[in-house]
Every structure is written in C-alpha cells, then in structure tokens.
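Here the complex is missing one protein chain, while the rest keep their positions.
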Amino acid sequence: MANVIRRQTPAARLGRGLLYGVLILAALFYILPLVVMLMTSVKPLSEISAGSLLSFPQNPTFAPWTKAWGEACTGMRCDGVGGYFWNSFAIVIPAVLISTTIGALNGYALTKWRFKGSELVFALMLFGCFIPFQVVLLPMAQTLGWLGISSSRAGLILVHVVFGIAFTTLFFRNFYVGIPNELVSAAKLDGAGFFRIFWRILLPVSAPIIVVSVIWQFTQIWNDFLFGVAFSAHNTQPVTVALNNLVNTSTGVREYNVDMAAAMIAALPTLVVYVLAGKYFVRGLTAGSVKG
Amino acid sequence: MRDSLPMKNTSATPLGAGAKRSTPSGGLQAWLPRLVLAPSVAISLFFVYGFMLWTFVLSLTSSRMLPSYDFVGFGQYSRLMANERWWVASTNLMIFGVLFVLICLVIGSLLAILLDQKIRQEGALRTIYLYPMALSFIVTGVVWKWLLNPQLGIQAMVQGWGFESFRFDWITNPDMAIYTLVIAAVWQASGFVMALFLAGLRGIDDSIVKAAQLDGASLPRIYWRVVMPCLRPVVFSAVMILAHIAIKSFDLVVALTGGGPGYATDLPATFMYAHAFTRAQIGLGSASAMLMLGGVLAILIPYLYSELRSRKHG
C-alpha cells in the first residue's frame, strides 16, 4: 500500500514538506516528555525553579540520580528506589520464566494433543485476559493470607503467574496452531512421547514466540502497579510503587529533579527492552490484543 | 487378499473391547496433555471464576474492614447507586473513555496513513511514536504531572516566552482535571493504535489501491473509500483494547491526579480500591468491582460474538 506514483510538481513537493512537518511535530509531542524528564533529572533544583522546562541543563549533575537511587524518601523510609528496583527484578524474573514455561506447555497441549473439550479449556483460560483485576483483588488478598505469603515476593510472583498464563497460553497457542500437525505425527511414529516431541521438535522452532512472550510478560509485570500496591509490604514493593511513594512523599521541598531521576530509573528496563527488541514488542502487543 | 477377508480366529479380541479407550495410547501418555493443562485449568477456575464469584458474594454482604458473611441482598448496590462519588467516577469513566478512544483512533490512524507514504526514517519515527507504550502508567503520570504543573510546567514555560496571560492549569481545576488524564493516556497509547493501523495498511492488497487509482480516484478519496473500509476489523480491535485499558485505568489516575482535586478525577477502578482497601468498605468496593466486570463484559461479549461469527463464515 503506497505504490503511488507521483510527479515532482511544486504542489507535490509542498505536500511532501507538509507531510514531514506533521510527522516531525507528532514526533516532538511523543519525545519531548522523555527529553524534559531526562534534562530535569540532571538539573540542580535552583536551575529548575529559575529556568524553563526546555532549557538545557547549565550545570548538569548526577546528584539527583544518586539521591533517587539511594537516599530519597519513599514513605517512611529514606533509602531511595534502588532496593525496590532489585525487588522488581526479583519478582519479574521468576514470574516471567514460570508463566512463559506454563504458557508454552499449555499452547502445545492445546494445539498438538487436542482432546474432547480442549477448545473449551482454551476459551475458559482466555477469559482471564479480559477481566478487570479489581474483581479479584479482595479474594486474592485473603487467599495470599491463607497461603502465608501475603506481602511477600512469593505472593506477588504467584499473582503475576496466575494472571499471566492466560496471555502466554494465548501467544503459544496461536503460534503452535501454525506449525503443521504432521510434524507431531511424524515424531509420534518415530517413537517420541509428549515431552520429547515438545523438547526436540516444537521448542527449537519457538524462539520468536518465546521472545514475544518474555518481552510482553516482562513489560506487563515490571509496569504493574495495582498488584504491587495491593499485595506488597514496604520491603517487598516493586519499583513502580516506590516511585509513586517517592513522588507523593511530602517532606520538605519538592525535589523535582529527584522525582524525574527516579521515574527514569523505573522506566529504563522496559525502555531498553523496547529499543533492543522493538519488533517483538510490537508483535506481542498486536498478538496479545488482536487475535483471540 | 482381494475381496474376501480371512477371518481371524487367533488373537480374536471381542469387538469393541478397546472401544472405550479414547485414544490408542499407553496409559500415561494419553493423559499427559490433560495433566499438563490441569494446573492451569484449576488456577483459572479458582483464581478467575472462583474469585469473581467470591467478589460477587462479598458484594452481597455488609463487609467493612474484614469480609463478613451476613447477607444484605443487593443493599450494597443500592448504596452504590446513591453514592455521589460513584456517579462522579462513572461519569468520569464515560468522558475519559469516549475521548480517549476517539482521540487515539484519530491520531493513530492519521499517523499510520501519513507514515505509509514511503517516508524516509519511517523506522525511527515509528519507534518514537510507540515507545510510551513501554512505560509504566506510573512513570507517565509522574512526567505529565510535572509537565502540567502550572508553576513549573508548560504554563510557566509559555508564560516565560512572554505570553503572560497563557493559562494551562487544568490539573488543579476540578472541572478540567479529567481532561489531563485524557492527554496523558492518549500520549501513551496512540502510538500503539498507529502500529495496529500500520500493520493493517501493510496487509492490504496493493492491487485494490492500484485498481482504484486506475479508476481515477484521488489519494484521500482512496483512503477514505477503499482503504479504511478494509480496516474495519482493526478499528474494531483497537476500540476493544482501548476501552479495556480505559476501564482498567488505575495507575495513571493515582500517579497523575491522585483522584483529585477532591475526587474530581476518580474512576471506578480507584473508587473500588479506595473503598475496599483504605476506607474499610469491602462490601461496597466489591459491588463496584462487579459493576466494572459488567462493563467489561458489555464490551467483550459483542466483540467475541462477532469474532466467532466472522470466523465461522470465513
């Protein structure tokens, strides 16, 4: 779409110029908040109140970052967001690995070993992608209490796995549907069983969807706030909750540069993932949301 | 061989002896797929369906600080209906949802069409348009709170340029604060809609457009009359996803306005959280959660219905 032949008339050139103008303006709209955030995070406080939003930092300083990382107050405690940053990793990594593994096995069983009712099982699980999480918050809080893991990282990992497998199952199911069933038939005749076929035949070709699933789960869980705020204690909070606390802690002067540095810290991992694997990120977004 | 079959008298298994077995397989292997799926099914039944039911039960009780099980029928729902703050939250969701969805669609489709004109640096532009989607709503909220701050943000900057009378203090104005949510949410999600539309445009058969060109249609007209109708499913999915994001919006409100000024920017999601977790109104909070679920279902069911129908026909 776009094999439009154009003659280079002056009017066409003007149109082209306008086109680029609009596109660049739009790009500014999206990029400026990030630029402002970054610039503010390296300005001393004095420069912020004196200068304007877009003014370039005169005396760039890394102090707000170190303060945000190790000293800023998040609620009662004043030890920065650094610890919570690692908290997030400690929650995200197991949750991503577990939910992706389960999703891959589910997708495999649902597409390559169909049985009576397997479509129903899928529909049943798919619904988990759509519910508003408010509807599970209260029972979840109580269940975590019974299990003795409320306010713990294990509890948060459990929550993210439980509500992540609907998505990972969806990803892997839709991917494996496109893999010919004859491959599995051939492997069965060759004498391979359920797990062996998965391990030797399916898994080696699953790299693209594993990347999509890992990236999707990583961003979702890293960016989560609702579960984090509802099911964590001050020492198990993920970084999003700590950031929100930091920004809303009203002791003394508002240090906007520290706020912005903390926001940058919270945003960096997902931004890095996005920049490194943008293609898979987009694929996850569209796959996770468009196709049922 | 040929037509007549030698009747087997050796190894004569009674007919249908194995017919009860559902698949020719040795014991465990046949059950492995089901065994593998069983934990997920159990999880889904308990943590999704069970919890939904549980929340519904709670919404029928007078629970406050702790869940209690003395039933008051639909009392919490009538309390909710009489609660002014709930109505503010619901109205806000309507305003926020409609504007958010519409503006995202317009911006997203426009950017997609413009990007589809063989643009140099298309990849870089696309990356810029889409990156906010990788951020947490909390980060988005923190940034926009700063940008929208009248003393230090955009208003101060424009005033600093010499436009002394410039006002952009929506975030502190109870009547306008809800629109700041729209701005931040559109900033975050419109690039995603662009990506959806762009994928849709790239999927359209070139020859349709060529045929329309041969018919003498102008470019805008081709887009409006030929291309956009092909993208109906994309629009449909986009609306679906955006509406879903809108209903679930919680973090953005918390980070950007905290529901304020007052409770001017409350949404059902924040209402529910506030009542269930900080105001010791578990019964009322559950009732509001159930209504949110109802809202999602009202969007989801027609969507799934049409998806299934088009798949059957297609």
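By written order: A and B. Residues from 1 in each chain.
We adopt the following convention: a contact is a pair of C-beta atoms (placed from the backbone, for glycine too) under 8 Å apart; a residue touches a chain by one contact, two chains touch by 3 or more.
Following the convention adopted for this analysis, contacts and distances are computed from a predicted model.
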What protein name does the UniProt record of the undisplayed chain give, "3-methyl-2-oxobutanoate dehydrogenase (2-methylpropanoyl-transferring)", "RsbT antagonist protein RsbS", "RNA polymerase sigma-70 factor (ECF subfamily)" or "ABC transporter ATP-binding protein"? "ABC transporter ATP-binding protein"
Missing-chain contact, candidates A:I201, A:V214, A:A230 or A:A262, resolves to A:I201
Residue in contact with the excluded chain [from A:A11, A:L25, A:L189 or A:V253]: A:L189
Please give every residue of subunit A in contact with the chain that is not shown. 180, 182-183, 185-193, 196, 200-201, 204-205
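Just so it is clear, only the chains that are shown with their structure count from here on.
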Counting only contacts in the complex, subunit B reaches subunit A at residues 22-23, 29, 32-34, 36-37, 39-41, 43-45, 47-52, 54-55, 58, 67, 107, 111, 114-119, 125, 127-139, 142-147, 152-154, 156-157, 160-161, 187, 191-192, 195-196, 199, 201-202, 204, 206, 209-210, 213, 219, 227, 237, 240-241, 244, 247-248, 250-251, 254-255, 258, 268-269, 272-273, 276-277, 282, 285-286, 288-290, 292-293, 295-296, 300, 304, 307
Which residues, counting only subunit A, touch subunit B once they are in their complex? 1-4, 19-20, 22-23, 26-27, 29-31, 33-34, 36-37, 40, 48-49, 52-54, 102, 105-106, 109-110, 113, 115-116, 118, 121, 124-125, 127-128, 130-140, 142-143, 162-163, 165-166, 169, 193-195, 219, 222-226, 229-230, 240, 243-244, 247-248, 256, 259-260, 262-263, 266-267, 270-271, 273-275, 278, 281-282, 285-286, 289-290, 292
